[in-house]
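Subset of chains shown; positions unchanged.
To keep things simple, chains are lettered A and B as they appear, and every chain counts its residues starting from 1.
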Amino acid sequence: MTDCTESDGTSDAGPASADRRGFLKTAGLAGGLAGGLAGAVAGAGYGKFSLAPITPAAAAETMPAPKLSDKKWWPSKWGPEDQAGASNHITPAKVLEAAKWIKDGKIYKLGHDYESAMPLFGKRAFTLRIPGSPTGGPFGENRLVYHDEFVATEIGQVGTQFDGLGHIGIQMGAAGDKTEMRFYNGHAAADFSDAYGLKKLGVENCKPFFTRGHLVDLVPVKGRMMEAGEEISVSDLRAALQKQNMQESDIKPGDAIFFNTGWGALWKKNNDKFNSGEPGMGLELAQWVIEKDLCLTGGDTWAVEVVPNPDKTLAFAVHTTLQTKHGIYNHENLSFDGLIADKKYQFVYIFTPVPIVGATGSPGVPIGVT
Amino acid sequence: MTDCTESDGTSDAGPASADRRGFLKTAGLAGGLAGGLAGAVAGAGYGKFSLAPITPAAAAETMPAPKLSDKKWWPSKWGPEDQAGASNHITPAKVLEAAKWIKDGKIYKLGHDYESAMPLFGKRAFTLRIPGSPTGGPFGENRLVYHDEFVATEIGQVGTQFDGLGHIGIQMGAAGDKTEMRFYNGHAAADFSDAYGLKKLGVENCKPFFTRGHLVDLVPVKGRMMEAGEEISVSDLRAALQKQNMQESDIKPGDAIFFNTGWGALWKKNNDKFNSGEPGMGLELAQWVIEKDLCLTGGDTWAVEVVPNPDKTLAFAVHTTLQTKHGIYNHENLSFDGLIADKKYQFVYIFTPVPIVGATGSPGVPIGVT
């Protein structure tokens, strides 16, 4: 997920927040409270369906279990202490199996460059400065000079981004109760949240990926770019596989799957629309991913899941389902143009998250090797 | 290079700069001007041989060509417009050749985690903060919460770091003359330096690496950790290859070479000593790298070259030789512990720089696959 709210107080009356307000109106995410008051109540400030966080007043009421989460999902199948999730699939056997797909020797960069012109969701920022010019020198009789760069940014949650397992959780108890704010493998925010970096589930715990990647291109199936709020069904997936001459049975545990919706064409072309919502996976397809026991999903959108969800009471429910409950990773804002141009739908997906201790995600462009 | 100077003004009288002053004293890099005034003049503030930048007064004099750079080194063999340097070696043929080395399916992470405790050279900084706790939520009836992370840092020049081709240049004319501040392929700072990111030679121009990597472990050859200022000779290299049962002739154009000096054992154990200098390549070995036509050098130190250089008038002369003149990349602060434990000296080196537009380098841990 690239972001999921905007408080949109008066201090954001400036032009920069126009696209965010637009998003709320368009995307119509449900921020509804338990009890079903949803849209109607929140309508005023946040559009028909709102992203307004659950208020303290609501938190004071006795809350039932969150929707979709009536029972605990831990311990994980990799043990109660595991922090690596589905990256545990990447075993030597998996690497060897994947390596067999290297036949052309061709490398595809599957992401975008990082720059201030990229769409940034919500209040996230990306700034880069070159200190000095040059930063230092000349030194020595060989007269060396050098440049550095200084960035200030949500490094793991801007541009092409990889969600670590400390990014998305579910508030199981009362709003604000960190002992019941649960993440992958039941790890509670109370145990690992810290102002200076997560104490558990930091992205450094994720193992490098070197696995088989399958690309599902929905554009030929639909004959057009998919639209915001349009869900990819399992049937769409199957239609795409058939068009691409691929067997569903060839998608195996530990593989990675990627969706091209066409939405990525808006990147830097129409950032407002790009941020306003997106087509993507819904809960049906998420269930298919779980059953296939994959290690990672990815797409050409900022969340890889349908936004808004057709069920307006849900906010990024595929995130909470795949990432939080199953430890299945998500790679967002990818680009498959090269693969598609070459009609290469199967490749080795290689990516190592930048191991920033306590970070929630990682920058970096994965490669697809064929 | 991790850094190369410290102005060390009075505003740095605090404890944080102790290691830097120590470095200047120990490393003794020559900041001397052509003409040999070096150490004697600069001695007072910077140790016997100094890192003091060349002063405007000196710049006013007519300067001869920089040492080692009496003639221009451009255009590059990849054409006058090239910005990718030795990453051009990574062709499909190279990938296929390298992939043959994947036999075990084992992945080695060849770098360190990023954290505030890592040694940071000079005035570089690394700060990470988690905004809020959680950063947002709960949202929806599924009550999603999420964390982000915000970093402020010299992102491509801290920790395990990859030097891009906009990092190191040579002042060919008078100090401060950016039209003669030349980088790889002759690109002049006047044409690409910018406060908001390099306009040319940004790390986004570098192609992904997927090539054969050779590790040269000097520790068994020396019977100990190498010391600061100790140069790795070609003869040392050959002795190591022999111990490792490797053939020098098996190191081919476009391959990558890595040096383990033992110095990396100081990482987080004795950061002051780690930063105070280092063992590494000298000009002899750099020449060997050039003749071998490699794409990249790497090591367990912050510069991968000997610091201080035995020739005290030189400052990071291997950097200016390999990176600036030949476009050969450098990967610093690597860790080879896993490879060495398994006696794996040949592997596929895989790394994709994070394509931050206009950045001088990249974070990220490369992998070695066997």
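Annotations
Just so we're on the same page, a contact is a pair of C-beta atoms (placed from the backbone, for glycine too) under 8 Å apart; a residue touches a chain by one contact, two chains touch by 3 or more.
If you're wondering where the values come from, they're calculated on a predicted model, not measured in any experiment.
Taken as a whole, the complex in this structure file is built from 4 copies of one protein sequence, with 2 shown in place.
We take it that only the chains that are shown with their structure count from here on.
The geometric centre of chain A is 32 Å away from that of chain B, both derived from CA atoms. Those residues of chain A that touch chain B in the complex are listed here as 1, 3-5, 29-34, 38, 51, 53-54, 66-69, 90-96, 99, 102, 104-107, 109, 111-116, 124, 128-131, 133-134, 136-157, 166-172, 175, 178, 181, 189, 193-198, 204, 207-208, 210, 313-317, 319-320, 350, 352, 354-361, 363-367, 369.
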